[in-house]
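The other protein chains are all here in position, but one chain of the complex has been omitted.
Take a look at chain A:
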């Protein structure tokens, strides 16, 4: 589903990724671990076409992501749900509107939006928060909202960049549970994290990055750095 082919990303003063190659199959749950600056976020940015590689190619199915025209990029991005450490919600929109916006942008009909948004908020454990603005929610609630937004269009791939970085252990466990459920229904999940406990408990595939290189790629890996 995702194929990195000798991808390098070189900034003027640093190397973010160096000759990175790996494949992610549909339905996999892959964790990417590494120290700060190891290249985890850059790797996810490549998949979202938020950044371009200095050399190499990134494929989504058989499509070279960085050859997709600007016009077609939104429809590619709609196949990917993204969750970020800093949530990146739309601050001037309510919880309902944050999710509705994503559905509207995907061209979903009004009736569907009206019925699906409350449903997905229920699913992530945010019932009754429909009309709250992000600043009225706690960190954990904001992350749940971000997850609801990421999965509302039933993406093929869910990417979560340090989604539990700002959360307490109990909320972290709840959020990871949601990701597992999403993965169980067939969505591919890529998770980057610093959290050793999360990785060890998951017992899924782990790609370890170090200074922009793939140090290890273990089928049922543990956090080993």
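Methods note: a contact is a pair of C-beta atoms (placed from the backbone, for glycine too) under 8 Å apart; a residue touches a chain by one contact, two chains touch by 3 or more; residues count from 1.
We take it that contacts and distances are computed from a predicted model.
Asker: For the chain that's not shown, choose its UniProt protein name out of "Small ribosomal subunit protein uS19", "Branched-chain amino acid transport system permease protein", "Collagenase-like protease" or "Cell division protein FtsX".
Answerer: The correct option from "Small ribosomal subunit protein uS19", "Branched-chain amino acid transport system permease protein", "Collagenase-like protease" or "Cell division protein FtsX" is "Cell division protein FtsX", the UniProt name of the unshown chain.
Asker: Out of A:61, A:110 or A:177, point to the residue that touches the absent chain in the complete complex.
Answerer: That would be A:110, which touches the missing chain.
Asker: Among A:91, A:186 or A:203, which residue is in touch with the absent chain?
Answerer: Of all options in A:91, A:186 or A:203, contact with the hidden chain holds for A:91.
Asker: Which candidate, A:74, A:169 or A:203, sits in contact with the chain we can't see?
Answerer: Of all options in A:74, A:169 or A:203, contact with the hidden chain holds for A:74.
Asker: Footprint of the hidden chain on chain A, which residues?
Answerer: Here the touching residues of chain A are 48, 50, 71, 74-78, 80, 82, 88-92, 97, 101-102, 104-107, 109-110, 149, 153.
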